[in-house]
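My questions all concern the structure below.
Left out: one protein chain. Kept in place: all the others.
Coming up: chain A.
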Amino acid sequence: MTDQQHTRNFAIIAHIDHGKSTLADRMIQLCEGVSERDMREQFLDNMDLERERGITIKAQTVRLTYRARDGQAYTFNVIDTPGHVDFSYEVSRSLKACEGCILLVDASQGVEAQTLANVYLALDHDLEIIPVLNKVDLPAADPERVMQEIEDVIGLDATDALLISAKTGQGVEDVTESIVQRIPPPAGDPQAPLKALLVDSWYDQYMGVIVLTRVMEGRVKPGTQIRMLGTRALHDVNEVGTFQPARTKGEVLGPGDLGYIISGIKDIDEAQVGDTITDEKNPCAKPLEGYKPSVPVVFCGLFPASTEDYEQLRDALGKLRLNDSSFQFEPENSPALGFGFRCGFLGLLHLEIVQERLEREYDLDLITTAPSVIYRVMKTNGEMVELHNPTDMPDRMHIEAIEEPWIRATILVPDTYLGNVLKLCEDRRGIQQDLTYAGDRAMVVYQLPLNEVVYDFYDRLKSITSGYASFDYQMEGYHEGDLVKLDILVNQERVDALALIVHRSQAEGRGRAVCEKLKELIPRQLFKVAIQAAIGGKVVARETVPAVRKDVTAKCYGGDVTRKRKLLEKQKEGKKKMRQFGKVEIPQSAFLAALKMDDQ
């Protein structure tokens, strides 16, 4: 247990890529948490996916010992958070375990949409915010302008903002000193009954479920019998400790500590993030406030490529959900794809990441269907059904009206690109709510139907603004829309996994685009493939993939038939990545890729 007066718990928050993980690196080095030999860039991004994509997906905690200029040693519990909008749930969870945060702003880019969104989260949690301008080493850095933006757009006093370069290390010690001086130490009575927040949990092959917790009051140590107030689960603690950043066994966790508990939890449902952990023998009176459950906004089907893997997929989804409570799943059955799961996500990147993690960490081959939002269908009999899957759309005869979810989107963009952004929003049926300027940057607020945003809005926005726009959104409510179901047929067979719901005004164009895209995605095969898009039985677009022109090995065929046979078997292996529709083989990747629109 650490001395509370000398403990500081804080998160680093920022827009995507503004340098959070890099600043964490500098702090780790400053506090000698990792030997120089083992140090690598963005040390805390330890998932392969994070390293490959260069983004943080999971919030990570590290406990460091900082020797301050006053000569005293302080314990820092640092949480590096993700910046992308799809992972903001990670940020809000992290903030609950902190007393303060560092708000990092890229001094060359300025305030972006996620900067705003994250500041609001921090204010909601009553946290001390230290504004820091990063990347001052860049020639394009313009701290003056950005400080002004912080004041104008966020309304935060930026006169004390620190100027640093997380890359070169310049100014990093000023940040750590400010942390000591400005962020309050954690409160909480060590003698009170145990009250700890379950911040995160994950499954470890050897240790079982590991729980990350922030202790608010009381203490926990090996032997403590803990009770989860929400799930009512009861366990004996085997081990406690902290991440420094290596997992390090400790003796006890007390108020202000951010550490782990291992207690032989086998059933992953028993460790729900946001739950309150207490001591069974001396329980606390009231649970902590917990987390607001996140609300998935994008849904899609996930199916195992080979049907035998269904159980394995279920198991993997359970384990992954333990580590990411913001996605949901329930069993689903598709005529084309068999048994699988309908899954809900916070956005498209989230969907992609979950899919990739399942494939890599659990060695599964998956088919992902078109992402969809939740529609509300008012039936003629007065019933209202929530539609998570386009295939479940009731017959037109029985539909009175369909409502779709809308969002309130905030976009920040240099004004030279404003025209492009406005056009994109209008094309996507957007309704402008607000338009303001801060210097030469504009902030626009639009109401947009979520289904216009889920597939590719973010990609498009990036490309039409050369990457300069940033985007954030909140759910706003349901509105009626003239929506129709677009069916995709391959050689006259309806492929349920490719069906989608679109606005009538866009159905034809969309149908054409999907057909064109599929034509590119479906490799030429032995037989001609007809692709059609249809609305209520009426074909609105068609494309044909011609048969392969030539595919023969004209080489000296000696007596080595064995080799030919082995080649054939290898090809069969490769075919597992395809799904058979009658005579046609569709690559698994096509189910998602078909719906991403190209730049037009």
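FYI, a residue touches a chain if its C-beta (ideal position, glycine included) is under 8 Å from a C-beta of that chain, and two chains touch if they have at least 3 such contacts; residues count from 1.
Note that contacts and distances are computed from a predicted model.
The chain not displayed here is annotated in its UniProt record as "Heme chaperone HemW", chosen from "Signal recognition particle protein", "Transketolase, C-terminal subunit", "2-oxoisovalerate dehydrogenase subunit beta" or "Heme chaperone HemW". The chain not shown here is touched by just one of A:D395, A:D551 or A:E573, and that residue is A:D551.
Contact with the chain that does not appear here is found for just one residue of A:G71, A:P139 or A:G559, A:G559. Contact between chain A and the unshown chain involves residues 525-527, 547-562, 564-565, 568, 571-572, 583.
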